[in-house]
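Following this message is one structure expressed as structure tokens.
Here the complex is missing one protein chain, while the rest keep their positions.
== chain A ==
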Amino acid sequence: MGHHSLQAKHSFSNSSTVSLPAERLSHLVVPSTLTANYNKSAVSKGEEEEESFHFQQNEQSNQIYSDNATATVAAVTGHLTIPKSTSRQKSLSSSFNLSVIDLYGSPNSQEQDQEQGEEGEGLSDDYEEEEPQQQQDRKPSIAQPQQSEPQINKSEYDRYGFRKQTRSVTQRQYDTWFQNKYQPHAIRRKRKWIQLFSKAGLATPDTEGLKQVRFPVKSEKLKRFVRKGIPAEWRGEAWWWFAKGNDVLQEGLYDELVVRSGNFKGKDLEVIERDLNRTFPDNLHFKSQEQGVEPEMIQSLRRVLVAFALYQPSIGYCQSLNFIVGLLLLFMSEERAFWMLVIITGRLLPGLHEMNLEGVNVSQGVLMLGLKEYVPSMFKKIMNISFDQESLKDDGENGDGYEYLRRIPPVMLTTSSWFMSVFIGSLPVETTLRVWDCLFYEDSVFMLKISLSLFKLIETQITASASSAASEESDIDEMEIFSLIQNYPKTLIDPSTLFDVIFTSRNQFNGLSQDDLVRCRQFVAEKRQTASKKNKNKSKSGGTDDLKVSRRLLANEDLWSDELYGFRSKSGAGSSIVRWNKDLSERVKRRMKR
């Protein structure tokens, strides 16, 4: 019974007509009447539910948004529960009430009852929240759905439209995990979120007619909530809120850019065009369902990418932005996806997509330093396979032992894509989304933390394979390390495998702060700058651009000495990294005063 309250109305009401509130649509050119009919038939125990969903457009909409709301997906998914709406509907509704995402299916009551005993079972998923379980007393602000059988998504596609099966995960593995573990987890978490909202006196994003969504103020508790996952259908709102989308949003600019992109003729256009269909070929929403009919999502993707290229010429279009925008569009409107892209490429991942990709080198340098400090065995392995004796001698030239920051080891090209695509494609979808939840809440230092966590797991894998291979203990070669780094993360369908690492207090890097990261970036940028200068003297091409970006990343050029890159403690010894970092900040402040 308690679980009823968890169901968002739109998922399970027998039939509903949703009229989209006009004020939410003001930023888009939309048809004046647009209704959604959502029909569900033949719901009876033990039977599959048949659903269909379509939009009726009573008037032609205007130009650029003319092809709103075609529910091509439903036709293909047949009885599947998946897409309740298309991207356009999603955009129009700004993620209210309609969702691309199928939520949880309907849990049965047994699952609900079990739940009482599950607290504290696993670190990231289940560790305790203080609230008592009193569903009955609470009146969450969403409507009561009708009782129905547990919905099991047996289709090939997950709730976002991605094919469940990948090269690394079978559909069976996925289904088993999702039904037995993740779906109950998601339901449980959503209930806690509802309680959290109600305690804070806030209406949840599910509330009908809500004009503006607000999330509770940041706190350790909220951070824990986010780390355990934001309810999928709230993600759009939550990401926007936590990333402070409203701070960057310039009302109307996106629409203007879309109009202007009509006569944009950059060379990026061609590159964008070629990548559109190679973004999520395995996602229903990005796949043409009918010969010659371009999916809504592809059109949205094109508009956002072109508008961004126009808006941000220092980046233009960089491969990987297609993935980022593609994922955003599953959760929010085009306009918001656009501004989120501005935030991601500017604030969260600075320089990573710029013309010369210098930010990539910096991010990988930071990761190397992080490994050196927190996963030293992996650092050593990478150094061993990347540099032979001779190149280590080269190091003498700069004489500071940081050659690996100037010449990023080739293995780190694999991890580059972790950053550039924000883990899309590197981690399974649900795990990626959990990383995104935290990234927007915790800022870019979370990218480092999660990368280090991955290396921790990879380290364990290496140890395991080494001990099973008996004699050849230290004989893990470059190829094996490469394939582990590249392929192992793809197998992590259960986010808790990864999040447990970061939740473990033993891992000191959990205490790293955004300031630490910023300092470390600056340190790496400076080290790289020395190299660029040298290269420039040797008149090697390409050095100048690097220099510019490095300069930009480097706020206080003279400040940094070797000991100051941010997270170098006199290691081991169980010293509190947090304390140590505070210490460091003090030292830095003192130096800055001088």
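Worth a mention:
Following the convention adopted for this analysis, a residue touches a chain if its C-beta (ideal position, glycine included) is under 8 Å from a C-beta of that chain, and two chains touch if they have at least 3 such contacts; residues count from 1.
Convention: contacts and distances are computed from a predicted model.
Look at the chain that isn't drawn here: its UniProt entry, checked against "S-phase kinase-associated protein 1", "Skp1-related protein", "GTP-binding protein YPT6" or "Sen15 protein", names it "GTP-binding protein YPT6".
Across A:Gln312, A:Gln486, A:Asn510 or A:Thr530, the residue that sits in touch with the chain not pictured is A:Gln486. Within the set A:Asp158, A:Asp206, A:Asp255 or A:Asp275, the residue that contacts the chain not displayed is A:Asp275. Touch with the chain that is not drawn comes from one residue among A:Gln195, A:Ser300, A:Ser333 or A:Ser417, which is A:Ser417. What chain A contributes to its contact with the hidden chain is residues 271, 274-275, 277-282, 318-320, 322-323, 355-357, 360-361, 407-410, 413-414, 416-417, 420-421, 425, 472, 475, 477, 479, 482-483, 486, 542.
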